[in-house]
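Here's a structure for you.
For this depiction, one protein chain was excluded, whereas all remaining protein chains were kept in their positions.
Right, chain A next:
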């Protein structure tokens, strides 16, 4: 007969008690249980189906004739002591002589198994569910790293991308021998083709490319991509692996430092001279791709000074080799031509973190490398008052949108906008943000904003809040609300890190003037605010009670909040967002400049200009402005006519000649050089001095304007004159040295002697009082002493005792 229950009674499930069995069966039935696999009743002979009457099932145990059966209703009929407490299916099967079946146990097992199965199903559901939506084995920043040049997000750095690729392409002449002929032709026409920034071999004039820029805008990605697309194999050296020491086979000495250094050098040179190889099947074959060395994070690498030293050595040996080229080389020289490109990547090209002997590492690197700096996509305030990014930022947003579409995150454009703004244009941070907050943002769309109150508030949102008042609440309530948010709500995350609080304060500071301007245009509020800003500044520097510093935001709200804040159409301050950043950057740059200049100044002048080595206030205040005017005197006879006629020294009058000589000698002693600099944008050749004092000396605002054109015009005729003056000085000093007649020698050295004599005086009158004072000796027979400052053999002159003892 058909059984409604899905049990396979063919395998003879035994039910002794009708009621119990019914309920139990009902349960198991619902759970769609498979008794066939889970419950096996071993040794039980299948009984004719007729015996199973509907719910009541009577089972006879075949040969094992009637044994006692335990009934479910509690009646125990002759309980056999042999029954085991824990029965599992297999045991039942094996024990043929088992005559008593513990139904209790069986059901327990059945339930357990069912529960287990259910659990497993639930578990697997949990596991598979997220997998369906966020199928990630990879961090998205890696997953969406551009694979081709065209995939690169422009982010306002298109020009930089092109510059990198141009630079790399110029190498192809040397590396691939493709354009070599063409370049050789060029070379004959003008050997120093600085105009194209190419040297005799067609390589870029500067052999190292230094790419700098803020984190997360794709420096590394770009460099890798471009190098790969141009057919290079990228060999990367970064802060993580540059410290590795080569295997002990290269252990050249017991000096560990030397070893590391040597290893590093070997590593770099290996990278530069070898082609990469690939394993194909059993064979290892060269894929023919030349290497391009990429040194990442060079400004932070622990041994950046070593790396830079090695690079410097490479460049020098290259220069030597280049000079020797063409000459028949008798013996094998150590100097190798550099024939692979080297690209360095740094966050801050002006980093002053690490320094070694005689200057900052990055300074040394900068001087030998071509500089390309990436810019962060900046926010631009439109005239409509809506904050939008320029083209650059939009491209970032498009990029993020692409990813969100691919990942099916369904983000609205304004949400993407927010993400980009939070991350301040840092693409990598944007993608990270997207991946880890992707789900959260999904909730954000669907759910009401109140639930998400404890979500992170972005700093600019908070800034907006501070200038807004809720019309439905009275002032006290609103104040309490805001305080709640600041102290425990979304604002807390901002307060917890001082960096973001600073951003909020700056944002408010940038904005409040406009608000006041529209409110009442009185200065009372700015005055009051200045007290609070002072409070903030002092608390911030004390570093002890930072938890109070966020209260200043409440003051902002109290002073400036409005129910309907106006959109600021035209800010009083132009380009408010960047002005502070730019000012800081310029300050840094100028400070670096002063340092550089001050290290080159001769010691005695340095002392005269006031003590400090690096942080000298007076340098920027008045020394340099005056110095600049002395370096570039207004030559009267060259007149007001700044025409470009060729001027020579002969055209000048005596006084101007003097000025020129003075200026030239100062240039020499301060080690200021002039150089031509090609502006990539306007393609003009600019005349600059190095270190470039222009940025320190000139101001450009409403009051004083800075006219670079006039300066350039002046330099165009002034520099050649200086150059001839330099040449004259060097020639003069040479000829003077050669044609020293005894008499001129006397005169020229006389000044120096007095100090040297005194030196000897001190040395010898301590030994013997009999010695005549050398000054008197001076009158009778002169001693000429050559004094080499700074050397151990400082004084070398054969002096007979006679000279000293003569009375």
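Things worth noting here:
Methods note: contacts are C-beta pairs under 8 Å (C-beta built on N, C-alpha and C of every residue); 3 or more make two chains touch, one makes a residue touch a chain; residues count from 1.
Going forward, contacts and distances are computed from a predicted model.
Per the UniProt record, the absent chain's protein name among "RBR-type E3 ubiquitin transferase", "Replication factor C subunit 5", "Aldehyde dehydrogenase family 16 member A1-like" or "Ribosomal protein L2" is "Replication factor C subunit 5". Touching the missing chain, out of A:143, A:228 or A:662, is residue A:662.
Only one of the listed residues, A:320, A:577, A:591 or A:715, touches the absent chain: A:591.
Residue in contact with the omitted chain (choice from A:414, A:472, A:564 or A:608): A:608. Only one of A:163, A:623 or A:686 touches the chain withheld from this view, namely A:623.
Where chain A meets the omitted chain, the residues involved are 355-358, 509, 513-514, 516-517, 521-524, 526-527, 529-531, 533-534, 536-538, 540-541, 572-574, 579-580, 582-584, 586-587, 590-591, 594, 599, 602-615, 617-623, 625-627, 629-630, 633-634, 636, 653-655, 659, 661-662, 665-666, 669, 696-704, 755, 758-759, 762-763, 765-766, 769, 789-790.
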